[in-house]
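Let me begin by handing over the structure; questions about it come next.
After this line comes chain A, so read on.
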Amino acid sequence: MTLAAAAGPSAYWYLTRGTGTVALLLLTATTLLGIAGTQRWSTARLSRSVLAELHRSLTLLAIVFVGVHVLTTVADGFAPIGLRDAIIPFLSPYRPFWLGLGAVAFDLLLAVTITSLLRVRLGLRVWRGVHWLAYATWPIALLHSLGTGSDARSGWLELLALASLAAVALAAGWRVFTAYDARPPYRVAAAVAVVALPLALLGWYRSGPLRSGWASHSGTPSRLLAHRSGR
Partner candidate 1 sequence: MSARSLRRPALPHSAPAGLPRLLAGAHADGTPTNLREHLERYGAPPIRAAVRLAQLADAGGLRGRGGAGFPTGTKLAAVARQPKQPIVVANGTEGEPASAKDKTLLRLVPHLVLDGAALAAAAVGADEAIVAVGATARHELKAVHAALAERRHARVDRVALKLVAAPDSFVGGEETALVSWLDNGPPKPTFTPPRPFERGVRGRPTLVQNVETLANLALLARFGPDWFRTVGTRDEPGSVLVTLVGAVRSPGVYELAIGTPLREVVRVAGGVTERISAVLAGGYFGSWIPADDAARIALTDADLRTVGASLGARTMALLPATTCGVLETARIARWLAAESAGQCGPCVHGLAAVSGALERLARRQGDDERLPRWLDLVEGRGGCAHPDGAVRFVRSARQVFAHEFELHAAGRCSGGGRPVLPLPERRRR
Partner candidate 2 sequence: MSKRLRLNPIACDGHGLCAELFPERIRLDEWGYPMVDAEPLPRELERHAKRAVAACPVLALTLLEVEERQRVR
């Protein structure tokens, strides 16, 4: 497998990056829609039920793309990643932590989605309790893509990731700001968090993936590092 990969970037590798990126964008979109639902947002054309259906469909589509993303990663033998690593995190020899985050995000996504599909049967409390995990799913997926992706330094992913981050941060801020305690201290804390957390992430991004040496620092097996220069 490694010999074949040594010839240059395979089609699988492009597919992995592509499907991963699309999955991230779909997750961004569905997270925004989910938040919009809590805020009872709608327009004349896009009614509440339409937006709710869209939220559902985009999530299912995201799962499909994550599925393909996993399969192409495994099929592309460049890195020693197996099917198991898609669900059980932190066991792969390739960037164990950052890849593992992907598994965590995928697990959470499956939990949130399956409970949503069985919502009527499970009851409101169980569904709601699990659905809160959606707020953890998205940032973990973003960190995974920035930490494992080889495109971390390429402009287009950077732009997409930044735009997604801004959108979700603003939407989440809107959610927290309107939902909780209206007293000034809480509102100020929410506003500060909305600005501070994304800045922290950006700070990490600049000091981590953007710096040279990230590949080895993040745990790429040394025998693969030599091939990196071709990508």
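We adopt the following convention: a contact is a pair of C-beta atoms (placed from the backbone, for glycine too) under 8 Å apart; a residue touches a chain by one contact, two chains touch by 3 or more; residues count from 1.
Inclusion criterion for the candidates: all candidates are chains of the complex that A comes from, given by their letters.
Here the structure is a predicted model, which is why all the values come from computation and not from measurement.
Q: Okay, in this complex, which of 1 or 2 is up against chain A?
A: For chain A, the touching partner among the candidates is 2.
Q: Sort out for me which residues of chain A touch candidate 2 in the complex.
A: Checking each residue of chain A against candidate 2 gives 37, 40, 47-49, 52, 119-120, 123-124.
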